[in-house]
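Here's a structure for you.
For this depiction, one protein chain was excluded, whereas all remaining protein chains were kept in their positions.
Order as written gives the chain letters A and B; numbering starts at 1 within each chain.
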Amino acid sequence: MNRAAAEAVLIRAGALLASMALFGAFVALAGADPFDVFYQMYRGSFGTSFSVQNTLLRAAPLMLTALCTAIPARLGLMVIGGEGAMVIGGLASITCGLACGAMPPWFVTVAMAVAGIAAGGAWVGFSGALRAYRGVNETISTLLFNYIAIALLSYFVEGPMRDPTSLNKPSTRAIPAEDMLQSIPGLEVHWGLVFGLVACVIAHVLMMRSVFGFGAAIAGGNLRAGMLCGLPVRRMMIIAAVLGGGAAGLAGMAEVAAVHGRANASLVTGYGYTGILVSFMAQHEPLAIIPVALLFGGIGASNGLLQRVDHLPDATVAVLQGILFVVILASETLYGRFAIFRPREERVVRSAVRGPTPEAI
Amino acid sequence: MKSERRRHAVIMSKVVLGALALFMGLGCSKNQESAAPSAAGSASGSPAADDTLTVGFIYVGPKDDYGYNQAHHEGALVVSKLPGVKIREEENVPETDDAQKTMQSMVSLDGAKLLFPTSFGYFDPHILVEAKKFPDVTFLHCGGLYDATKHPVNAGSYFGYIDEAQYVSGIVAGMTTKTNKLGFIAAKPIPQVLRNINAFTLGARSVNPKVTTAVIFTGDWSEPKKEADATNSLADQGVDVVTMHVDSPKIIVEQAEKRGIFVTGYHASQAPLAPKGYLTGAEWNWGQVYTQYVAAMKTGHLFDHMPHLERGGFKEGFIKMSPYGVAVSGDAKKKADAAKAALTDGSLVIFKGPLSDNAGKQIIAPGAAMVQTDVNLEKMAYLVEGVKGSIP
Partner (left out) sequence: MMSAIDPVADVTGIGVWGVPLAVASGAVRIGTPFLFVSLGECLTEKSGRVNLGLEGTLVMGAMSAYAISYYSGSAWLGVLVAGLVGSVLGALHGWLCSLPRVNDVAIGIALISLGTGLAFFLGKPFIQPSATKLPAIDLGFWSSSPEVRSALQINALFVVGLLLAPAIAFLLARTRWGLVLRTVGESSDAARSMGYRVNTVRAIATTCGGFLAGVAGSFLSLFYPGSWNERLSSGQGLMAVALVIFAQWNPVRCLWAALLFGASSALGPALQSVGVSSGYQLFNAVPYVLTLGIMIATSSASRRLPGQPAELTVAR
């Protein structure tokens, strides 16, 4: 391992330890035994095979919603619309699944996935287009679209698409049980996890190895430079937004096809917002999203034990997430501060946000 | 030309992944050791565990919300004082696979044998999935959805006829109002909610036929800002008694008190929040229901003593009224008490003919009646005459 990689690992590990120490001090102040808290967190997230599967299950949608922020971020777009894209993707996939009728299950699954990706992609892609052609700030428009998506969900679920037999919890009709997305053999985790892993790998190849990804890195670092190079920057912005939205839409499809079998208000999960944190912590690097999503999945999975055994409020994990996130982002400033990690020849200059570096141009 | 930094991220992620894999591997192997005895334990009637019964309660919101979740939490506290019972509670659990994992976690990590997942939306699919997975654990759901032809034998469902209490609240409201305008703030236009709106209005009109009820739907079970807006909009319309069907009535009760109008509560007692304007309220009485269930569970065969689908009103002790507030007249108390007695002994039926909806269509013919057990009541999709507005 070279010096720079050692630096990255050690700074990350240091930040993780510092966050844990801060969190330990916090729960100690709140009157809990920090060591027991850590033990319960371990037990709840990775300690038993049940816990591991719980963690994996929670990590799956986070991988997909994190991509919704990560892919456009390569082009310098700050998208926070994962929640809305997930809802719209779920809504579209159930519409498609119900329309498929008596088709074979594999066909229904593929059709639902395509519908979810297409709808999520179009939803965020619209924000990308507004940014590219109207200069509308994409952070704000994707935020607004989250609220609009949730309103549309309740309108359709309680109105035109309502299953008249879903009396007290308005829902759409359900797809037949055999059309549901199954568990991965040997695990109690549905195929959404594989979707997430594969999507992260594809995104990595696309953004790190392809011409598109290379162009995105240039344009993301400096829009004018991108345009001067003759890159179709506007079209690339829209493509990146569509890809990101598609990933979140697929998360919505998995939620519908694997968990509920129908669409209802439970489709609003908050995974879209947690995905933003995951993406930032992974520095918008698709492969790094996988371990970070597992970490957040594990934190979420340990929530229950902290409440039931240590009698801490449910917000405890939110505090831990907040501390982790602030400390890790702040630790970015430590890069290049330690002489021992410095390459002999030259210092590598890095930009503040994860993203294209000046020398990439 | 690949940037240095990009390579770090890749290496980094590999390292972290490796560490996680190691961590998880440890977890799995450790679990295999611990899984063996527990599997044997459950087969042979759990020798390790003494007679202590662990009961798990799962809430969709905060357990001190002055409303739906608090009503269940108060029931759980009653259970926790029973001998030989230990409770485990988890709050703010959404109706997603989080709910499944929480149930599973209470069973596999806490050793719970009886679970009360209390939110309506936990039943399908979450309880159904978990009940199939853990046949020796009993799942009791609040909502009355159990269907013996389709659902697992180790699950059950219960609910209360709280519209009886809303009817009595309506009587008090109808006797107290001066403008003859009542307001109802509701989360969603679903049968349970419509039934409460209708029962409240029928109660009010039984003592004061001039009364109308304006309804505002907020769209979700906990929307503090919209609930406050709704209370103020109703007060602006001259409404002088409001009631509600939302998860946490605290804001509505406080806003009503601030506007100087009257309010009747829901789920739990909100009397301390409105010392002047609180008239009465429709409350759950889960402590008694849960005590019955736990006692039956202790015999080892819960469903020999309790039906899979259990429902009750005043008579069965599932519901109760908040004590009357200072603004309730003696006459109103007398009429309300009489109605409560008649509902308890069955001589009063809320939904009976002739009954029309607010568009003039006849719902129940003269002479006919729908008693509480009538399944048609659970499909209610109309607002009775006297309710202003339509179902969205």
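Operating definition for what follows: contacts are C-beta pairs under 8 Å (C-beta built on N, C-alpha and C of every residue); 3 or more make two chains touch, one makes a residue touch a chain.
Only a predicted model underlies this, so the values are computations on that prediction, with no experimental measurement involved.
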| item | value |
| --- | --- |
| Selected residue (touches chain absent from view) among B:228, B:296, B:309 or B:327 | B:228 |
| Contact with the hidden chain (one of B:216, B:244, B:302 or B:355) | B:216 |
| Omitted-chain contact residue, chosen from A:28, A:110, A:201 or A:330 | A:330 |
| Interface residues of subunit B (partner: the chain not displayed) | 62, 64-66, 92, 179-181, 183, 212, 214-219, 222-230, 232-239, 248, 250-251, 254-255, 258-260, 272-273, 388-392 |
| Hidden partner chain, residues of subunit A it touches | 30, 76, 78, 80, 130, 132-137, 139-141, 143-145, 147-148, 151-152, 154-155, 158-159, 223, 276-277, 280, 313-323, 325-326, 329-330, 332-333, 335, 350-353 |
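Keep in mind that, in the parts below, only the chains that are shown with their structure count from here on.
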| item | value |
| --- | --- |
| Centroid spacing, where centroids are CA-atom means, of subunit A and subunit B in whole angstrom | 33 |
| List of subunit A residues in touch with subunit B within their complex | 1, 4-5, 7-9, 12, 43-44, 46-52, 54, 57-58, 154, 158-159, 167-170, 208, 217, 255, 259-261, 264-266, 269-270, 282-283, 285, 287-288, 290-292, 294-295, 300-301, 304-305, 307-309, 314, 348, 350, 354, 356-357, 359-360 |
| Contacting residues of subunit B [partner subunit A, same complex] | 1-17, 20, 23-24, 26-28, 30-32, 34-35, 88-98, 101-102, 104-106, 108-110, 120-121, 125, 143, 188-192, 219-220, 378-379, 392 |
